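One structure is given here, and the rest of the page talks about it.
Entry: subunit A
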Amino acid sequence: MSETRRDAVLSVRNMSMNFGGLRALSEVDFEVRKGEVVALIGPNGAGKTTFFNCITGIYAPTEGEVLATARDGKTRRINGMRTNLVCELGMARTFQNIRLFASMTALENVMIGRHCRTREGLFGAIFRGPGTRREEQEVVDKSYRLLQKVGLENVANEYASNLPYGAQRRLEIARALATEPFLLLLDEPAAGMNPQETLELKEMVIQIRHEFDVSVLLIEHDMKMVMSLSDRIYVMEYGRVIATGTPAEVSADPEVIRAYLGEESDA
Partner candidate 1 sequence: GKKDEDKNANATASSDKIVIGVAGAHSGDLASYGLPTLNAAKLVAKDLNAKGGINGKQVVIEPMDDQCKPELATNAATKLVSEKVNLVIGHICSGATKAALPIYKDAKIIVISPSATSTELTQNGEYPNFFRTISYDLVQGKAGAEFAVSTLHVKKVAIIHDKGDYGKGFAESAKKALEDGKVAQVAMFEGVTPGGVDYSAVVQKIKNSGADCVLFGGYHPEASKIIIQMHQKGLMIPFVSDDGVKDDTFIKTAGKDAEGVYATGPQILADNAIYKKAFADHKKEFGTEPGAFFPQAYAAALALTNAVAKAGSTDFDKVAAALRSEYVETPVGKIKFDAKGDAEGASFSVYQVKSGKYELVK
Partner candidate 2 sequence: MAAESFVKNLKKSAVAALWLSFLTMPIMVIRVDTVEKTIAWRWMHLVWMLVGSFVFALAWHFLMDRRDRGGAATDANVEPTPSRFAVWLANPRVNRPLMALGLLFATAFPFLFSVYQTNILISALIYVVLGLGLNITVGLAGLLDLGYVAFYAVGAYAYALLNHHFHLGFWAVLPVGGILGAFFGILLGFPVLRLRGDYLAIVTLGFGEIVRLVLQNWDAFSFGPSGVSNIDRPGFFGITYSVDQATTYIYYLALLGVLLAIFVSGRLKDSRVGRAWLALREDEIACQAMGIDNTKAKLLAFAMGATFAGFMGVVFAAKTTYINPASFTFMESAMILAIVVLGGMGSIPGVILGAFLLMLLPEYMRAFSQYRMLLFGATMILVMVFRPQGLIRARRKIYKVNINTVDKA
């Protein structure tokens, strides 16, 4: 299981994370391959978000190894790497508790995502030469296009904090996409959306995966979305991976039913 496949973009080996006495993750092995949509599910408090935090550098895992293969084909060890460098490498995330830049407009929020892909510095900003101007316009245009992608172009100039919950979630996705990731990490993107909106979101994710050629790692409690969207699923409980496999395999796994899905899965 721990043998790394050649097309893995993310592979995690034997990772653990302790908070004081609490072991939030223990000996997790994990892999995302190129172009895949992988879901991570599990009961509340299982350690899913903590897993995201560990691989994006927000926490440094207590043990284990995180390897990422960026678009350049090189594989790097990234545990403990600073968050911004992880993002620059090409792993972008959204947050479970939405973290938008509240008093910036929707468009600007996305433009922030372009930051690590642009180079304009202090002097460029002050003198605003043709190169800078071109880059700026490109940032604006690309960001706007991303807003179109997630259906928010008509609120481009609204403050992010004034958008409804669902729109904020989509805006976070657009912002993450703006960093040109090879791996998109979504933490409960459908939370706060109704079934219809969830459906639209799913379509959106599928489209994004093709168009931007990204792998997606998804935490979600909406089983309908998870089951129909993902190629593979990892199930976590008390910080351990208790099952992996295709949606069909996982949803039939008695362990998973006991720990997470419950008897009659009517999702």
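Behind the choice of candidates: all candidates are chains of the complex that A comes from, given by their letters.
Keep in mind that, in the parts below, a contact is a pair of C-beta atoms (placed from the backbone, for glycine too) under 8 Å apart; a residue touches a chain by one contact, two chains touch by 3 or more; residues count from 1.
Because the structure is a prediction, the values reported are computed rather than measured.
Going through 1 or 2, you find that the chain touching subunit A in this complex is 2. On the side of subunit A, the complex with candidate 2 involves touching residues 56, 58, 82-84, 87-88, 92-93, 95, 99-105, 107-108, 111-113, 115-118, 120-122, 124-128, 132, 135-137, 139-141, 144-145, 148, 156-157, 159, 161-162, 175-176, 179.
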